[in-house]
Structure formats: C-alpha cells, structure tokens
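As you look at this complex, bear in mind that one protein chain is not there, while each of the others sits in place.
Note that the chains take the letters A and B in the order they are written out, and that residue 1 is the start of every chain.
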Amino acid sequence: MDSQKTKSLVPVLVVVVVAFALPLFVKQPFVLSLIIPAFIYSVVAMGWALIVRTGQFSMGQAAFMTIGAYISALSNIGWHLSPWITVLLAGFAAAAVALVLGMVVLRLGGIFFAIVTLGFGEIVRVVAMNWTDVTKGVYGLIPRPLSISIGGWSPNFVVSKVPYYYTSLVLLVIAALVFARIDRSNLGRIFRSVASNGSLSEHLGIYLMKYRVMAFTVAAFFAGIAGALFSHYLLFVGPTLFGLPESIMSLIMCTVGGLGSAVAGPIMGAMLLSISGDYLTSLLQGGKALVFGLLVVVIVFYLPGGLVDLKRHVRRVMDRVRGRASG
Amino acid sequence: MALLELRGVSKYFGSLAALDNVNLEVHQGELVGLVGPNGSGKTTLFNVITGIYRPTSGQIFYDGRNITGLRPDQIATRGLVRTFQSNIVFREATVLENVARACYLYARTNAWWAFFNTRAYRESERKIMQRAEELLEFWELGDVRNHVADGLSHGHQRRLGLAIAAAADPKLLLLDEPVSGMSGEEITVVMKHAQKLADMGITIVLVEHHVKTVVGFCQRLVALDYGRKIGDGKPKEVTAQKDVIAAYLGTEEVA
Partner (left out) sequence: MPPAAVWVNGILIGSTIVMMASGLVLVLSVMGIMNWTHGQFYMIGAFIVYTVFVKLGLNYFFGLLMAAVVVTLLGVVIEKYLQRPLMGKGFLPVSVVSLGLIFVLEGIIVAIFGTGLKSVPTILQGVLRMGPVSISVERSVLVGLALGVMFALYLFISRTKTGLAIRAAAQEPVIAGLYGVRSGRLFTIVMAIGSTLAAIAGGLMAPVFFVDPWIGGGPLFTALIAIVIGGFGSFKGAVAGGLILGFFPSVMAYYIGPWYELLSFTVVILIILFRPQGIFGQAEARL
C-alpha cells in the first residue's frame, strides 16, 4: 500500500517541481501569459468536477468567477483593501451566494439545477451590464494589481508576469490539495454515494442536500478566488469576461481530462485546452470552438474515461492488436 | 409502548387509495410478516413509513416520536432502515466499498475532522473498515469483496442489499421482498441471516409475496388487500381467514 502511494507521488512531485522551476528557464512573457490562465481555469474545472461528483451538473462556474472578480475589484477600489484580502473576500462572497442559491435549487437537482445555474449565469451578466452605478456596465472596473512589500523585496506585479505565475501556481497547488483531500477522505466517499444512488444514500442516513450544497459552495469559493485573481492579473473586470462559454469550458476540460478524476483530469484538461485555445483561434476564426466541440464528442464516444484513462486505453488497444497479429 | 405505530394512515394517489386507514403496531423484538397480493399496498406502506411519501392522512410514530413527514435520512438516522426491491446497491462500486459507504451512520464524523485528518477521524475510519469486514463475514460476502456490485449474481446482490441495511445500525428493519427470485437454498441462507439479526434484538418487518417463507419465520402476520388491513395475528390464524384466502385466490396457495 505504501509503495503504491510513493509510486503515484513521484510523477506528481516531478510535475510540481518543474512547474515551480519553469520561469527560471523560460523567460518569454508570452509563454507565461499562456500558462497563467491555464492555472486559473484548472482551479475552476476542479470545482466543476467536485459538483459532478455529487451527481449534479452546474452551468454556473463562470458566474461565480464573475461575482468573485467584481467583489474583489469593488472592495479593492472602493474600500482600499489590499488585493490579497479582496481576492480572499471574493471567494467567501461567491461561496455565500452559492450557499443561498444551492439551498433553493439543489432540492430539485438534475436538469432543473443545470437550467437554473445557466439562468443564474445570465442574470449575473445582466446585472453586471446594467447596474452601471456600481459596475460601470460595459466599461467595467479596473482593479489594482497585487503587490508585496517585505523588507526590501518587492516583486513587480505589473511589469513582469512571473509574480502572477507563482501566485496562480500556488493557488492551483492549494486547490489541488484541497480537492484531493476531499476526494480521498470519507467526504469523498459520501459524495460518491450521493452521486451513485441518492435514494439508497438517503435511506442510509445521508442528507443529500447537505452534501450537494457543500460541493456547490466549495466549488464556488474556488471559482470566486480564481476569477478575482484573474481579474487582478488582467487589471480588468467586465460583464462578459466570464460567461456561458467559460462555464461550458469547465465541463469540456473535465470531460477531456477525465470525469472519473477529481484533480488530475480537470488539471490536464484545463492546461491542454487553455493553452491550445489561443493557438487554435489564430489558425481559424471559430477554430477553437470547433476543435474543442469535436474533441469532446470524440472523447465521449471513444475515450469516455478521458485523458487520464489514455494509458490504460492504449494498452488495451495494443493488446488487441498484438492478439490479432499473433493469433 | 410500541416501537412503530401507524394511526389511521391513508395514502391517496389522486382518487386511488393505495393505503386505506391502516392501523398497525409493531413491538420491539417482534418478527412481523406483511403479506398481500400485488398492488395491496405493501411497498407503499414501507414508502410512507420511511418518508418517501407523506401520508394523505394519519400519523406514524416511531420510538414514541411522531415521524410523519420527516425526510428519509432523518428517519434512517433514528434507526428505522429499509431494503428495496430493486435498485438496491451502489452499482459501480465494489462490494467492500458498498458496505463501507453504508456505514455512514455507524461512525459519524464531522466534515472538518475528515478534511484535516484528525486522530478522531482516523479512528472513525478504522472502525468503519473494521465493521465493513465484520459485515462481509456475517453475510458471507467475503469472497466477492472486490467484485463490482453490478456484476454480482442476483442472490449475491440481494445479500449485499441486506448487508447494506444492516450496516446502517438499525433498530427496526423493513425488508422489502428480500428473497424474491431466489432458489430454495438461497432463501434458507438469507432467512438464516435474518434470524441472526433478529436474535441480536433487531425488530423486523418482512414483506414477502411468498407466504410459506413468511409463515416459517414470523411470529405475527399482517395481511393487506387493496390498501386495507384485513388480518393481524398469528400466522396460522391469519392464513386460515376466509378473506385472506380469497384475496390470494388465483395468485398463490396459502396453506
């Protein structure tokens, strides 16, 4: 049991070390500007995965990113709070909204829930667009960049992308640890019960709503922080910054990465799709949408376990080919 | 005082009376059989007792407290557990995993403890796994512990369903046709286990279409027909009642 754990830990540690060391070798800001959004979306995707692992289907992750981004910007600009604090605040604000919405809507679950979260995303957009007194509508808000000043060390968050790279990487690592811990613990087991057979779980004493709302709230918390951090990086918040396409993207990322996985799948999917996204758009207008859409359809039909499952799938195909060749 | 008491419980679906003014008392330690032809309301009765349906009228008392209208999980927490006729296991999980999941009530931990991996949590996890092992042994499922539940034979699946119910630490167990579709041998095995549970002090109400099984195991029989209680007493007496025989006429022999 222990050797198994060490075996799976080694590749993870290698990846983490490489990630932290990357800016030492790669100096082009262009590369970093591709990776930072990927880190951000990985966090959001893991949140979506958590919700799906309680058997629910959310179309609202982007809405919580938007809420987080606005709350952070508003409290940063309006109350002059440090961006570090406002980003954290954004997470709690998004979680609070999710808690209330979840308690109302998760009762019904299923398609109802998917539809209402979609509607909720729309509403957030409409409010952001039209409550111009607060949100400045289409023009958006400009939050201040992050900054640290310890002793003489004051990394420049504006000129260089490296500080944001590390900040988002740390967020990703923390989020990954949280989601992995949840999955491996008794909580993960309860979530799996709820997703697998809600009726049976109920009759075993599990209060479905409690756990559905829990997952939804935790996912929103991280989405809020991710959205807030991203907007402090872009130095902009607008009503269309994170919308329905982004919500659907968290789904596509998790499907491509592997729906059976809580951490590795979403991260793989997010990194792959986020980084290739810009390239695809530059190739052909609409290329990104087309390729991602097709990819997801192909994955569902031919590799339902996602990229995480790829090694096993290839091995199976190879076995079959070898079998046919020798037999 | 009765462990379970139904007072004037009726359940209407539109104008159809699935249950019609049912009064019932079950006392601690009893082994009660619930019989009746298809459609007589046996499963509906279970559904109403366990909170899936709210009775149209009447009340349900468990352990002295009114549980009418409570949620299924609240009712299960109080020790009232049931099994199902179908959809009885966690299909995609292994047998061991199934039983472990079912131990939710046995060792309740806080979400925060679980997250931070406190000593109390680790102890609780150890107890859950230990109990899961005990249950697997008790229900003779040890040799299929790593099989996926969906692929199990019918007999194994039903036994797993019972193990799951037993894992939830019940005081009163409602078994919904636990031996349907089983061979005579398998039935004996299951009823042997059910008897062991009864010996441990668990009160059991058993719904079974197959009256012979029920007569052998139960001290008391309750008969339903069209949602109404038509018999309640010793098995020999109830099965001799004219209206009970008439209800079964054409479906199955009672004697």
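Simple rule for what comes next: contacts are C-beta pairs under 8 Å (C-beta built on N, C-alpha and C of every residue); 3 or more make two chains touch, one makes a residue touch a chain.
Note that the structure is predicted; figures quoted are calculated from it, not measured.
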Touched by the hidden chain, restricted to displayed chains: A
Of A:Tyr41, A:Phe120 or A:Tyr164, the residue in touch with the unshown chain: A:Phe120
Selected residue (touches chain absent from view) among A:Ala98, A:Val194, A:Leu251 or A:Val308: A:Leu251
Among A:Ile85, A:Ile148 or A:Leu284, residue touching the chain not depicted: A:Leu284
Sole contact to the chain not displayed, among A:Tyr41, A:Tyr165 or A:Phe292: A:Phe292
Positions on chain A contacted by the hidden chain, ascending: 52, 57, 104-105, 107-108, 110-112, 114-116, 118-120, 122-123, 126-127, 129-130, 244-245, 248, 251-252, 255, 259, 284-297, 300-301, 304
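Here is the rule we use: only the chains that are shown with their structure count from here on.
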Sites on chain A touched by chain B in the complex: 178, 181-182, 185-187, 189-190, 192-193, 196-197, 199-208, 214
Parts of chain B lying in touch with chain A, wherever the complex brings them together: 50, 71-74, 76-77, 81-82, 84, 87-93, 97, 100-102, 104-105, 109, 111, 114-115, 117, 121, 124-125, 128, 164, 167-168
